[in-house]
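All protein chains but one are shown at their positions in the complex.
Labels run A, B and C following the written order; every chain starts at residue 1.
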Amino acid sequence: MTAANPGLRLQAATFGLTTEEFDLAAERLGREPNALEAAIIGAMWSEHCGYKNSRPLFRAFPTTGPQVLQGPGENAGVVDIGEGWGVAFKMESHNHPSAVEPVQGAATGVGGILRDIFAMGARPFAVLDSLRFGNPDSPRTRFLLSGVVEGIAHYGNAIGVPTVGGEVTFHPSYQENPLVNVMALGLLRHEDLAKGTMGEVGNQIVYVGSKTGRDGLGGAVFSSANLSAASQADRPAVQVGDPFMEKLLLEATLEAIQAGLVAGVQDMGAAGLVSSTCEMAYRAGLGLTMNLDLVPTREDGMVPMELCLSESQERMILVPVPGREQELLDLLAKWELDVVTIGEVEAGGRYRLTWKGEVVCDLPVALLNEAPKYTREGVESEDIRAKRERDLSGVPVPGDLGAVLVDLLSHPTIASKRPIFERYDHQVMTNTVVVPGAADAAVLRLKGSRRGIAATSDCNPRFVYLDPYRGAAAAVAEAARNLACVGATPLAITDNLNFGNPHDPGVYYQLQQAVAGIADACRALNTPVTGGNVSLYNQYAEGDHKVAIHPTPTIGMVGVLPDVTVRATMHLKPGPHTLYLLGKHATTIGASQYLETVHGLEAGRVPDLDLKLEQKVIEGTLALIRAGLTSTAHDCSEGGLAVALAEMAIAGEQGLKVELMAPKGVRPDAVLFGEAHSRVVVAVPVGQEPEAQALLDELGVPFTMLGESLPGSDRVTILVPGANVQLSVNLETLKTAFETPLREILG
Amino acid sequence: MPTFYAQVFVTLKPSILDPQGRTVERALSHLDYANVSGVRIGKYIELTLTGERAEVETELAAIVENVLSNPIMENARWELKEAREVAGT
Amino acid sequence: MPTFYAQVFVTLKPSILDPQGRTVERALSHLDYANVSGVRIGKYIELTLTGERAEVETELAAIVENVLSNPIMENARWELKEAREVAGT
Partner (left out) sequence: MKTAVIQFPGSNCDADALHAARLTLDPDAQFVWHTETALPAGTELVFLPGGFSYGDHLRSGAIAARSPIMTAVKAHAERGGYVLGVCNGFQVLTEARLLPGALSRNRDLHFHCAPVHLRVENAQTAFTAAYQPGQIIEIPIAHGEGNYYANPDTIARLEAEGRVVFRYLDNPNGSLNDIAGIVNEQGNVLGMMPHPERAVEMLLGSEDGLGIFESLKACVVK
C-alpha cells in the first residue's frame, strides 16, 4: 500500500476537496488517504458525481407513479408507454466543456447522454438540445453558437439519432458561460431494462470501447470548478468524441443486453473508470479489485491517477452474466472494440486498485459514494426582490403595437430556429412525425404500434430569475402544455439544474426554491421526476466580481399519444376555422420578453400560476384534439398571445383576424404580449364550434372565442376593442422578421 | 512587392484522440497493407501572401495561430518560400 | 527491420473550387489580414511503415493512390524518411 504523504492535507484543494472534507475522509478512513485516493475521493465528492449541494433538496421530488419503470438513481429514468414498451430518457449538461471548446464540448455532451440511454438497454431514438447563449450580436456568441450547433450536428447526425427538438435562448448572463443541455430518449422492451450494478460476488468486470488516453483529465473536477481565466490552463483537458466508435459501442452493448449476456452495465462518464465502477459496486452493496495494468491505453507512461480519472470518450463497463463471460467477450470482439476483463467483484465493500503488483488504492465503496451533503442558508438577493416588486404602472404603452409585434418576432430568442435544426438530421430512423418548428413538441411514431411518443424541453430563465419557485413550476407547466398541444398525455420529467455558485446564499436560495417549484408542479400535473443532472458554478469570474447565470432548471418531459395519427401542430390549416383561447387573457406585462426587449426592463412579478387551471387547459386541449375537433394548437409563451397567433399564421401561410376581449382596465400591451401561463390557442373548423364549446364547458375549461383564420388573406389583424387598439400587419413582414435573425447570426 | 507561398501543417496534439487516423489505420490493416502504424491525419494549407518578408512572417504567424489552427487541440508549423525561389512557379 | 516515417500531402485539383479555402480566405479579409490569397486546404497525413525501403515505397505509393486520395478530385505527393535520419526521434 503506497504510504500516505503527510503534506497532502495542505494540497486538498488540488483534488477538489476542502481541508475539512479531506479530514472527514481521513477520519472515515481511519488514516490519511494517499494522493491517488485523495484524487479519487475529490472526483467522487465533486458536485457532478456527488451532488453534495443538491441531493438533499431532491427529497422533495415525487419520483413514483404507475408510469415510472425506473426512477432516479440509474443512468436514466424509464417510463412505461404501454404494449410492453418503455422509454428511457435523461438530460445532461456539458456547459463548461462547451465554453472552452464548443464543437467538441457539445459533441461529447451528445455522446455522453446517448451512453446513459443505451446503458439502460434502450435504443436511442431522439435527441433534444436546450441551449443558452449571451448577447446575440457579440462575436463570442457567434463563435459559441455555431460551434455548439456544429458539434451536436457532427455527433448526432453521424451516429444516426435524430435531433428532433430543443430550445435556444439569448441573455447577457450566459455571455461567458453558455448552457448546453442535451436530452436523449431511448426505446426498450420492458424485459431488456438493464441496470448499473456489479451484480454478485465473483462477477467479472469488463472494460469495452476506446482506449484510455489523457483526455479531459479531471473533467469531473473541471466541470464543477469555477470557470475563470485559469480555465485557459484547463484547455488540454478537452475531450474529442468519435461518433463512429460510439455507434459500434451502441450496437455491441444492445446486442449483448438483448442476448441476455449482461448482468450490469454503465458508461464511463464524469470521473471515468472510477465513478462508473464504484457507483456500480455501491448499487450492488459490494466491493471489487481491478488491475490498472490491464486498462487499454492510447499513450505510454500513463499513471494510476490518469488511468482512473481520464474522461476518454466511448467507453463502457459491462458485467457478464456468470458463466457467459466468453460469449460476451466474443460478441464484443466482433465489433472490433477494445475488450478486457480488468477486475472482479468481491464481498466486503472495498474499492481496491492494483498497479504493477501493488495495491495503490483501498477505500470503502460507501465512503466514495456518500459524499458529505450540505444544506445551506438560502437568502434572496435584495436587488432581485426589488426588480420583482418594481411598480410597472409607469411603463408607457407604445403607439405602434404592430411594430412591437415585429420587433418581438425578430428577437433571436423568439425568432425561427430553422437555421439551427436544418443542420441536424431530424428524420433519420424514419420515425419523426412532427418535425422541429412544426409544433410545441416533437412527435415520433413507434413502428409496429399506433402509439406515438412526444418530447419537449422548456425553461424560461427570466421567470426563474425573478421568482425561482414560480418560474421553475412554470417550466414544468409549460412542458406539459407543450405536450398537450401535439395531443400527447404528459408522463414524467427529467431535469437539468443549471445554477451559479451554491456557496452564494442568493444562488442557493434560487436552487432551493426552484427544486420546490418543480416538485409541487410535478405533483399537481402527475409527472414524476425520473432523473436529471446538476450543473453548478455556472458563472464567470472576472477579478473578484462574479457574474452568475440566470438560474436555469431545464425541464425535459416525455408524453404518449394513444394514436399517432390523432395529433395537432401549430400551423393554421386550409379552410375557414374559428380561433379560441383556452385559459384566461393575460393581465400583466410583468417578467415578459416584451418588457425586456421594448422597455429594457427585466422586472415585475411573474404571472400567477394556477396549476388546477393548467390541468384544465391541458385536459381541454387533449379532449378537442382527440375528439377530432381541432388539429391546430399552439401555446402562448415568450411574446404572449400576439406572437403565438403570428407564428400560427406564418406557419400556415394565411392571415387571421381576432378581437381580444380583455377584462376592463387591463393594458392592451399586457393582453397582446403579457406572458400569463396556462393558455393555448386552438383552431376549430367552422361548423364544429357548438360541439367544441360543449366539450369545453362539460370539462369546465375556461375559454374565449378570439376570431377567425383567413385562408387566402395575407394580413394578421388583432383588435383590442377595450382599449380601441387595432394592429394589422402584412404576413410577409412578419415572416421576414421571424426567419432572418438566426440566419444572420449563424452566417 | 515580393510574393510568398506559405505551407501550413496543422496536426492534432499528440495526446488528443485522432478518430480519423485510428479508423484509417484499422482499415489499412484490413486491406492487408501490413506494417502500417501511427496514422495521424491533419491539415495541409497553402496560401499566398505579399509584402516584405518581415511583415509577411508576422502576419502568417498570427493567421496560423488565430485562424488556421485551434491551439486548444492542435499544433501548427509553417514554411515560407518567396515566389521567385519556387521552381516552376 | 528499418522504420520509416511517411508524410502524405493531399490537395484538391487546381480546377476544383475549394469552399473551405474560400471561406477561410473570406474570414481572413474580414479580420483584416490583408494581402492573403489563394488559400487551399488539403490533408496532411503522417504514418509509420516498417520494411525494406523498396517494399515500403511500393506499399506507400499504393496506399496513397488507392486509399488516402481520390484521383478524381485530388492530387497527392509523399515523402519518406528513415527513422534514424529523423532528428530527435
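Basically, contacts are C-beta pairs under 8 Å (C-beta built on N, C-alpha and C of every residue); 3 or more make two chains touch, one makes a residue touch a chain.
None of the values given here were measured: they were computed from a predicted structure.
**Q** Name every displayed chain that the left-out chain is in contact with.
**A** Answer for the hidden chain's contacts among shown chains: A, B, C.
**Q** Check the options A:Ala12, A:Val564 or A:Ala649 and report the residue that touches the missing chain.
**A** Reading the full complex, the residue touching the unseen chain is A:Val564.
**Q** Of A:Ser275, A:Ser410, A:Thr432 or A:Thr489, which residue touches the hidden chain?
**A** With A:Ser275, A:Ser410, A:Thr432 or A:Thr489 as choices, the missing chain is touched by A:Thr432.
**Q** Just name the one of A:Arg55, A:Lys211 or A:Lys247 that touches the chain not displayed here.
**A** Considering all chains, including the one not shown, the answer is A:Lys247.
**Q** Considering the whole complex, which of B:Met1, B:Leu31 or B:Ala61 touches the chain not shown?
**A** Checking the options B:Met1, B:Leu31 or B:Ala61, the one contacting the hidden chain is B:Leu31.
**Q** List the chain A residues touching the unshown chain?
**A** Looking at chain A, the ones touching the missing chain are residues 153, 157-160, 242-245, 247-248, 335-336, 421-430, 432-433, 435, 445, 447, 564-565.
**Q** Could you list which residues of chain B touch the chain missing from the display?
**A** Against the missing chain, chain B presents residues 19-20, 23-24, 27, 30-31, 41.
**Q** State which residues belonging to chain C touch the missing partner chain.
**A** So the residues of chain C touching the unseen chain are 15-16, 19-20, 23, 66-68, 70, 72-73.
By our rule, only the chains that are shown with their structure count from here on.
**Q** In whole angstrom, what separates the CA-based centres of chain A and chain B?
**A** 39
**Q** How many angstrom lie between the CA centroids of chain B and chain C, rounded to a whole number?
**A** 8
**Q** For chain A and chain C, what's the span in angstrom between their mean Cα positions?
**A** Chain centroid spacing, chain A to chain C, equals 42 Å.
**Q** Identify all positions of chain A at which a residue touches two or more other chains, and write them in rising order.
**A** none
**Q** Note which residues of chain A are touching chain B in the complex, please.
**A** Its residues touching chain B are 100-101, 104, 210, 213-215, 235-236, 238-242, 244-245, 298-299, 312-313, 336.
**Q** Which chain C residues qualify as touching chain B in the complex?
**A** Listed in rising order, the residues of chain C that touch chain B are 9-11, 21, 24-25, 27-28, 31, 33, 35-51, 56, 59, 62-63, 66-68.
**Q** Once bound in the complex, which stretches of chain B touch chain A?
**A** 12-19, 22-23, 26, 70-73
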